[in-house]
Each structure stands twice: as C-alpha cells, then as structure tokens.
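Would you mind keeping the following structure in view while I ask a few things?
The complex appears here without one of its protein chains, the remainder shown in place.
Just so it is clear, A, B, C, D and E label the chains in written order, and each chain counts residues from 1 on its own.
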Amino acid sequence: MKKIVLTGAAGRLGSYLREPLANMCETLISSDLVDDIGKLYDGEKYVRADLASLSDMNDLLADADMVVHFGAIGDEAPFDAILQSNIVGAYNVWEAAYQNGVRRVVYASSVHAVGMHKSNDGIGIDAPHRPDTYYGLAKCFAEDLASLYWDKRGVESVCMRIFSCAKVTNPRAVGTWLSYDDLIHLVERAITTPVTGFSVVYGISNNDRAPVDNTKATFLGYRPKDNAEQFAKEIYANSDPLDPNDLAHQCIGGPFATVELGNSGVASLNIVDDAKKT
Amino acid sequence: MKKIVLTGAAGRLGSYLREPLANMCETLISSDLVDDIGKLYDGEKYVRADLASLSDMNDLLADADMVVHFGAIGDEAPFDAILQSNIVGAYNVWEAAYQNGVRRVVYASSVHAVGMHKSNDGIGIDAPHRPDTYYGLAKCFAEDLASLYWDKRGVESVCMRIFSCAKVTNPRAVGTWLSYDDLIHLVERAITTPVTGFSVVYGISNNDRAPVDNTKATFLGYRPKDNAEQFAKEIYANSDPLDPNDLAHQCIGGPFATVELGNSGVASLNIVDDAKKT
Amino acid sequence: MKKIVLTGAAGRLGSYLREPLANMCETLISSDLVDDIGKLYDGEKYVRADLASLSDMNDLLADADMVVHFGAIGDEAPFDAILQSNIVGAYNVWEAAYQNGVRRVVYASSVHAVGMHKSNDGIGIDAPHRPDTYYGLAKCFAEDLASLYWDKRGVESVCMRIFSCAKVTNPRAVGTWLSYDDLIHLVERAITTPVTGFSVVYGISNNDRAPVDNTKATFLGYRPKDNAEQFAKEIYANSDPLDPNDLAHQCIGGPFATVELGNSGVASLNIVDDAKKT
Amino acid sequence: MKKIVLTGAAGRLGSYLREPLANMCETLISSDLVDDIGKLYDGEKYVRADLASLSDMNDLLADADMVVHFGAIGDEAPFDAILQSNIVGAYNVWEAAYQNGVRRVVYASSVHAVGMHKSNDGIGIDAPHRPDTYYGLAKCFAEDLASLYWDKRGVESVCMRIFSCAKVTNPRAVGTWLSYDDLIHLVERAITTPVTGFSVVYGISNNDRAPVDNTKATFLGYRPKDNAEQFAKEIYANSDPLDPNDLAHQCIGGPFATVELGNSGVASLNIVDDAKKT
Amino acid sequence: MKKIVLTGAAGRLGSYLREPLANMCETLISSDLVDDIGKLYDGEKYVRADLASLSDMNDLLADADMVVHFGAIGDEAPFDAILQSNIVGAYNVWEAAYQNGVRRVVYASSVHAVGMHKSNDGIGIDAPHRPDTYYGLAKCFAEDLASLYWDKRGVESVCMRIFSCAKVTNPRAVGTWLSYDDLIHLVERAITTPVTGFSVVYGISNNDRAPVDNTKATFLGYRPKDNAEQFAKEIYANSDPLDPNDLAHQCIGGPFATVELGNSGVASLNIVDDAKKT
Partner (left out) sequence: MKKIVLTGAAGRLGSYLREPLANMCETLISSDLVDDIGKLYDGEKYVRADLASLSDMNDLLADADMVVHFGAIGDEAPFDAILQSNIVGAYNVWEAAYQNGVRRVVYASSVHAVGMHKSNDGIGIDAPHRPDTYYGLAKCFAEDLASLYWDKRGVESVCMRIFSCAKVTNPRAVGTWLSYDDLIHLVERAITTPVTGFSVVYGISNNDRAPVDNTKATFLGYRPKDNAEQFAKEIYANSDPLDPNDLAHQCIGGPFATVELGNSGVASLNIVDDAKKT
C-alpha cells in the first residue's frame, strides 16, 4: 500500500495507531488540528487539517489508498459540537474519499451507536441502531453515510464499533475492554481484507464476558487475543454491587445509557478518544 | 387535544393536512417559511418559523400537545442544503419538543431511509437502514434521533416512511402509491394511538403490489383503504418494459436508487414534498 | 362429533360457549363447581366436577372427543389459589384427556402468558413466554404441558391466548378486544380444524389496533370479524392521556404488567373469566 | 405484450390458462406433446414440441416475451420419468429462454418442493426446500435453476408453488385449494409485474385455513379472492377423523408426505396437472 | 459477598459445589432435607430446611446475598412428586428471595426444559420451551417464574440448563457432558457477573459435539474448558449403532425424549441430581 491517511492522529487512540500504520504503507499522512505531533515515524508525515473543511479533506486525501478516520469528539458533547466535528466531519471524509478515488474508509464507530441494547440481548452486528447519546447518534449517521457511499459510489467502509479502549477500571470494562493490541490488530485486518464493501464489526477484545457477537463479520478476520478477565477479580473486589435496575448497568452503552444528552465530561466513562476536536 | 403544531404547512403534503388536523384539536398552529398561507381553517393559526432556528422552534412548540413534522426539503439536494433543513431542522424540532414538554413527534420519514432494499426482499419495519440519497440519509438520522429522544427523554415519535404520495404516473407507483386520504388516515392514527413510544410504519396505500410489510406496527391501527391497482392497466399500457437489471426498478427507493447524490430535480420521481425549504 | 366437555361452564366466558358448543355435538357435558347452571340447551348435560380432582376429571372426560377447558381462576390471585385451580387443574385436564383417549384440549390460555412484551414489538405466536402475573405464569405452565402431552402422548391442543373478552371500556381494549362472536368463532375453528398438533393462537378481534400477529397460525382458519375501532372515538374522548412511561400502557398485558403479584380484584382490568373458581 | 409461450397447454391446468393468456398478448403459442388441442382462441397458435428437446424449445421460444411453463409430469412418478420431463425439461426451457432473449419464465412450481414442512409451522416463502417426492425434488431443482439463471444470466422467474388446483374433495383441500380463477389471477400478476427478478410465491386461494404465508412476496400483487371455507362443512361432515400422528395430515404436502417415492397414481391426491407428459 | 445459600447441598451436584461456594463468601449456608451432611468447610453452616415450606425458605434466606438453588427431584418422577419439590419448591425459593431482598437466584435448570428439540437444529438460548418430561416441565415453570420475578420484582436469575453432569458412559454424553470443573466455573460466573437480570445459559462443557449454542449469553463469561471428545473413541467402540429414527437419539433430551411420563429410575440416563428430595 502506498499511502494511508490517519485522522485524529493526536488523539489518544490515534496516537497508538501511528506506528503500526506507518509500518503498513510507504507513506502515512497523520493529521489533526494541532500544529505538531512531535517525532515522526519512518514514512510518516504530519499535515494539519480541519475535518470541518471539505477543502482540507480533499487536500489531505489526494492519492491516498485508504483513510483511517479516528478524528472526532470522543465523548458526549452538546449537539452543536457533535454536529460540526462528528457529522459534518464524517461527511467531509467520505466525500473527499469519493472525490479522490480513495478505496476505503476504516472508521472508528462506537458501541454507542447501539448503546441502549442490553447485555443479555447478546446482539450481533445486525441489530438496529439504538444510540445512547448525541455522540452515538453521530456514529449512527456515519454508518448510514458509509452504507450510502458504498451503495451509490462504491467507496468501501469498515465501521469498527469500538468499546472501552482504555485501562480497565470498572466492572463494565471487564466485558467491554478493547486492548490497544487488539485495536491495532483490528485496524490492520480492516485494511488488509481484500474486499469489504460496507461492513460493521465490534471492536472488543476476547473478553470472557464480551456482550456482543461478531459472527456475521468473520470474513474480516478479526481475532482478538487479549482478555479483560485478568482484571476481574481485583476490579470486582473493589467495586460495590451494581443496581440491576439501573440502565447504566443493563445496557451495553454503560454510563452513556443514562448520561444527560449533551453533557460532556462523564468522569467514569471509558472514553474512546479524548482529543477534544481534531 | 388542545394544540397541534404542523411544520411544512405550505408544502404539498402539509397543505393537505391542514384541514383534517384543524378538526382534530382546538388550535392548529401551521408553520412554514412563507409569509402567508392564505385562508385559514377554523381553529388554525399561521406562524412563520424557520426550522433552522431552535429559538423559532421553541416559540412555536410552546404548550403544544404534539407536533406533526413535515417541514424539510422534499427531494434530493446537495448535502449542505439537506444538512440545514433536514438534519439540523429535525434536531431543532425534537429538542424544542423536549424543552416544551410536547408529548409526541409525528414525523414524515420516507421510504428513502431504506430505499436500497429490493422489492422482492419484502422488508418489514425492522429492516436495517439503507438510504439511497442524502435525502434518505437525513431520514435515517431523524429516525435515530427519535429513538434517542424516546430512550433518553421520553418524547414519543411515530416515523411514517412515506412512499409515493402523488398522482400515479409510472409503473413503480402502482406498488408504492400513498393516497391523500390514506395519508390523512395515517396521520390521524399516529396522533390518536394512546401510547406509541418510538415507532416506525410504512406510509403506503393498500396497493395490491405494495412491496413492504407493516405487520410489526399493527398496534398503530393503520388500515389504508385506497389501492393503486385501479391505475395499473393504463399505466402499464403506456410504459415501456423496464430493465430488470436496473437498480431503479429493483429497489423500493425507485429512481433515487440510481440518482446522483446531491442532484435535485429528478423529474420522474414521485416526490414526497416539493416545498423547497419550509 | 359425539361428545364435547366444557369446563368452567358457569363462568362468564363459559356461559357464552354453552349454546354454540351444544350445537356442534350430540352431547355437551358442561361442568363447573356450582350445583346447578339453570336451563340446559338441547343436548347439554350438566355435571358438577372439581378441576382439583383427577378422579372427577377422569369421570368427566370418559368417552369425550374433545374438552374445551375454560375452568380456572380468571384473575390474578395468590399463588396458592392459582396453583390449585390453574396449575393442578390443568394437569388434571390433560392427564384425564390422555387416560380417556380424548383427542384434543381446546384451552383458554391468555395474553398474560406473554403480557410483558410491548405493543410496539408486534409479537407473533412464537415469542417467548413472558408472564405478567401468577395468573399468566399458570397459562405458561399449561401451554408447556400441552406441548409435552403432544410430543410424548399425542394429545392435541389449541392454546387460545385470549385478550379482553368483555365490554370495551378503556383505551387498551380498543386494541385488545375479543368480541363474544369472535370467541365463539375461534373455539369453533379450534374444534373443527382436522389436525392441530400443539398450536397457539391469539384470541383477539379484527381490531385496527390489535398489537399481535397470528400469521404463523393461519392453518387454524381464525378470521375474526369484529373491530373495536367502533368504540375508539368515545373511549378516547372520555379518557385522560396515558403516561407513555407506564409499563401498564406499553405492555400488551396492560394493567397486569404493573399489578402486584397475587393481588386479585384489579378493578380496571378486562378480565377473561370472572368465575372465582370453577 | 407481443408473444407468450405456454407449455403443457393440453394439461389440465394449461387448458384453463389458454384463453386468459390469449387475451393478454398478440400471439399465444400453446404447446404440448399432443398433435392437436382442438379449437384455438383468437391469437392462439398451437405448436407441438417436446420439452425433452432443447432444439424444440429453442424453436418454440424464438421472439417470445415470456414463457409460462406448465409442462411436466404432474404427479409422483419413477425418477427416470421425472428426470426427463421435469428436470431436463426445465433446463431446456430456461436455457432456450436465455438463448432467445426471453425476459421471464412464469413457472408452475409446487407445494411439494416444501411439502415436508408442517401446517403448524406456518412457513413463508423463505423456508428451506424440503421436498416430499421426486416430483417435489424436481420442483426444487427448477427453482434453483431459476435462481441461477437470474443471478448469472438475467432471466427473470416467478416460481408459483401451486397447491391443490382441483375440486375440493377432502379436508386438506379446505386449506390448500387454489381456485381456477385465482390461478389465472396469479399467472396474470406474474406476467404483468414490471420487474420480478427471481421470486417465489405460493399459489393458494384466500382460504381461511391456508397453511402458508405470502407476506414476503407482496410486491407481486397476488390477491386471491376465492375461499374453500364454503366447502368445509360438507367435506368435514363426510370425512372420518384424521390421525394426528400421520405425516400425511401434519405436512403441507399432504398424502405426498407419505407416498412411496416413484409411486404414481395416488388416487386421493389433489394433483396439480394430470397431463401425463406434455 | 457475605452470605450465599445453597439448596440441595446433600445431592450429587450440590455436594460438589459446597467447597467452591464456601470459598466465594464469608458464610455459606448449605441446606437439604438430611439431618447432617458431615464435615463442614470453612465458613460453611448446615441448616436442614424443606423446599416445600415457604416458612423454612424464609428462615433460610434471611440476609442472604444470593441463593444457589439445586434442591429438587433430579429425575423424572410422578407429577405429584414433581409438583411438590420442583414446582412449589421453586416458588418458595423465589418468593423467599423476594421477601428477604436476596439479589439473585442461580438456578439448576436443565436441558430437559427444551429436550424435544433435535441435535441438528442447533438451538440457542432463545429456542421455545419444549419439555420432554414432568421433570423438564417443572424446569420450564421455574424459568418462567424467574422471568416474572425479574420483570415484576427485580429479583435476578441465571437459569443454567445443565446437561449431563456425570461420568461419560454413552455416546450421547460425548456431546452433552458437563464436567464438574465446568459446572463449578459456570456457577462462579453466574454469581460474579455484576448484573444479570433474567438470563439463560446452557451448562455444557466445551465438547466438540455439543449440540447447543450459548452465543447470546456471552456476557455471563461462561468459558468451559473440558471436552468429552477424550472419551469418544472408547465409548463409540463399546456401543452399538444407534437407530437414527429413535427420538431418544435425535433429541437433545436423550432418553427422556422417549421415557414414559412419570417414570422414575431411567437407568441409562445421565441424571443431573440424584438427591431424591432435598
């Protein structure tokens, strides 16, 4: 692969992806809103670009083979903010991908697109959207956009519904953890699978207590290796019993299932990406 | 019912709804972007308001029991235009409904939220989103928004996926017609059903060749009476054979399944609402 | 048909069935706990028998072709009472049917076997059990018993999940009404269908707003004719708006979805059968 | 429509279709193995042709718009006979349709392609094949052939799974009857529906006790009008009780569910087409 | 966890659970009908209590966090016996749990609740009940009871459908074995999962030939380690070919699929719990 573009490269998850992505192509263009992301890896270039600008995106994606789109507000936020970064931003990425003949968008979708489903529903990738926040609503939008750009314009997408990609610090994450290594593995598979069309997959480690099922996406070859069960005993020992009637404990979206809409900064949440705005 | 608000009242479909809605409540507030909509029905008031303004919507929905939301661009259009009217507009309506304690949004969704599904799939209301245009993508967004406002804020919604509410002039419409009388009946049922939560229903007449199934929404009591089969013989006699390999003839979205994204003004389309922007 | 046995003949619903059943066979044996049920129809005999006694049931079902089992407590009640009448009573009926070579049990099951499902789930006959009361739990038991006696002993059953077979007096019943004529029609079809094996069907009229779907039981030929929509306008006009967050209004079991377990005498309920104990 | 070809025109069902088909096109080519089928309708021509001969089929289908394929052995028969008429014959029809640019095959499939399913399974058109005889096995073959010719060669097909198109003379047929008028209506809809791709539909009247469901094929516009319930009372009165453990009474294939394979001439069967070989 | 109660502690399976349960809490109350269960583990107390007595159960469950309910007749038995121990006993446990604020019932349900399903149906946890015996019928009852107590009273349950928890001695058990270690692991997961609501899971080891699927219950974290394939070669070598038409070999309930109802003492059965009555 000649050229991959990474958005949100200064974000928490984006930062982890820079090195492995740089190893997968001749040129990695890392991009974010900051002026500088420090030392670059071999083959990596940094370009400041604003997701809110289609023009920026068009410049950024020129000649790219694929774009790995992690740039967005990574937490619940007021609708206006989500609208600009996560909705308009998604449009700009897919539209620029189309205009530049980019083959595929590898997208950081989120469990919060389906966060109001319950753990004991055991949903697969074909469950209907059921967002838990504006943040999740924007992920639904981007997935439907991805479906549209595949059906109408032949741009492929892999929508990775990322769960809790952070240190395991609470009982929910024993089921919902996504280790950094498994994240990297998932992104690698989303890139190397020869043909994906429009596809959806849960980004979750091989946790004993994972509440969702990727069976219908097996062709992507995602085989996570890590397992949060290693943290279970300690986490449970230090945690009070959870109220079974609390939707925050029933739903796979966790605390997002009960957070006030537009209320950013939920302290206890396992956030996906804390870059405030890429 | 004391007060109902109608958006898009100057649009083609909105115009048809004014009289029956006025008969269903003490006060009907009709609203659109024009200065005047002419003679008013008993109990009807007209208020100019811009969907793009949350402040306008908050004023409009004060003390309302329900809002019947038909205001939007009623055709495929460039993304920017769809974003303002159909996406931000939808947010403003649901948010104002929440802020004003409005019980329910009766929403003019569209077949184009699922337009890439095929006639011989025979989909029900639980088929996944599969938009065919930006227009359809905005309907997907509004449906997911409706789901979110029910789950998180207790605002009810009935998302009516309207098919071809216009004169039957082509073979597709023999299957997809929604008569004006059935539209009125559907809106009436969406209003009078005591409790709806978040719900979806296809707005299509009792056509012999209707390609979708409302079985899972029977509790709404929608029982259409008209049947486009009455037009079939003449329409078919005056129509050339259709190419079976053309997605525009396979998909329930019809010509939207192949129209260029952002390309407004598709002449042959059975458009839902031709108000350019309410 | 030579001989049909009716249990619960002195109950509200049982009373309605005596005349039509008497017309369908040479001998109808009506049975209940009372000493006398008054004037008998042509071909009808009355036999006092206690469902709690297997011996009584064995005597009652001798030489019968079919048994129409409506005898039971027809309301929520303390578990002990339900256990005797509705659980042990059901066992005695099926066991006596088996011991006497009775071909089929036509059983008054109830919506309350699945009462915690929601109206906008649009369930069919294959939804899992989800009882709302001890009363509903006993219906689940009897349906599973019926399944067992078919699989292991070849006794057929038609489990009719009766909804609101009473005067329409509240908004829920506009959707859930079962008219007396449709009840009689349903029982007639349950009897005349040549082969039924173990089968389940909803006992609900052809209401515009019926919340369930009998598609998978079409072979039974149940085609209800009445429609509670005739009562809708008046009922709705005299009813306050319903709280959409109240499970009693979301669930198809209605007030049973929130009633205290074991609490008999729910005044607002559309009860199936008010015979206290047949 | 300019030209329609009918195979099996001398068969029982084919004979009924000649007049209505002649009225639907400029030229109807009726075909069978006999030398003469008597008086012709306006616009009808008779051509002797052997389904077992691809050359005959190629001559027959030249310039045709559609072919209505009813020619086959219409009963269970030894495998050799089925192989020639119903398997090779089907191949010849679809292949000749392809070679001659014929748009669509309207095919007399049969319930016996799924005859081992049970009445109380209430199957739809998407149930897996489950043939009950060699006759049914050949119908499965032809349906899969139709799927293949659509996917690979763009030839459309409507596979009509015909039930009991004959006088109602037994209890099963009260559920499985297909009246001649409904057969004609179904064939008309299979021809006039503008685009069908590969599709399947049950050919059964609007019987109260019909054991299958056409919901997923609604776009074809098949709305049967007749109802065998009119015969129920008399048929049931003259029929002994049926053994519920007999697969011939449980399965929708009826007596074919228990007939010996290859055993033609089942007297009690409601056969589809008694032409021995067209 | 402070206090766990185990019923059926003198039974075969209960005996295995005493030590691991004692290690999971400060106080384990083991209970059964015998006077003495011998040497106690650290933290364990023995209390004689009769499941048939609600009063006994109320005393037993006071201040408990959870109850692990294994007490019941562990074999097919006459209905009267099943009724007392397995039906009334279940009611008493759940009711006492509710009255004492016990959070969760971890329940020894059984494959026999769904025993008439076939191995090659490959059912998941959402298959409908299909009991094979009175024993299985009582398990269905208890599962529905558990559903009811969750929906109406907020008592959680994990219904473990235990397969063949015994030495592998016949061909069926090569697929249906549950090792003691896996049983202990399953019970541990059922206890430690933070929130379960009402849930169902199959209790079966990681056998190559396991005939059921736990995918929809993954959130419980049950990951069995043992595999009966180690016994396959020897078992098969010493076993005659099985009749494929025998339901005892087709159905996952095994010999229970053909045993006479109420017939206890089936020698070849892999019984769950041989305590005659706890």
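Here, a residue touches a chain if its C-beta (ideal position, glycine included) is under 8 Å from a C-beta of that chain, and two chains touch if they have at least 3 such contacts.
Not measured: the values here are computed from a predicted model.
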Partner chains on view for the chain not depicted: A, D, E
Hidden-chain contact residue, picked from the options D:D50, D:E95, D:E188 or D:E229: D:E95
Residue among E:R12, E:R48, E:R103 or E:R209 that touches the chain left out of view: E:R209
Omitted-chain contact residue, chosen from D:A77, D:A97, D:I123 or D:L137: D:L137
Sites on subunit D contacted by the missing partner chain, in the whole complex: 79, 83, 87-88, 91, 95, 116, 126, 128-134, 136-137, 140-141, 144-145, 147-148, 151-153, 261
Touch list for subunit A against the chain that is not drawn: 103, 154, 156, 189, 192-199, 215-223
Absent-chain interface as seen on subunit E, which is shown: 118-122, 171-172, 175, 207-213, 215, 229, 232, 236, 239, 241-242, 244-245, 249-250
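Everything that follows uses one rule, which is that only the chains that are shown with their structure count from here on.
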Contacts common to subunit A and subunit D (chain labels): B
Rounded Å distance, subunit B centre to subunit D centre (Cα mean): 40
Sites on subunit C at which at least two other chains make contact: 215
Every chain pair meeting the contact rule: A-B, A-E, B-C, B-D, C-D, C-E
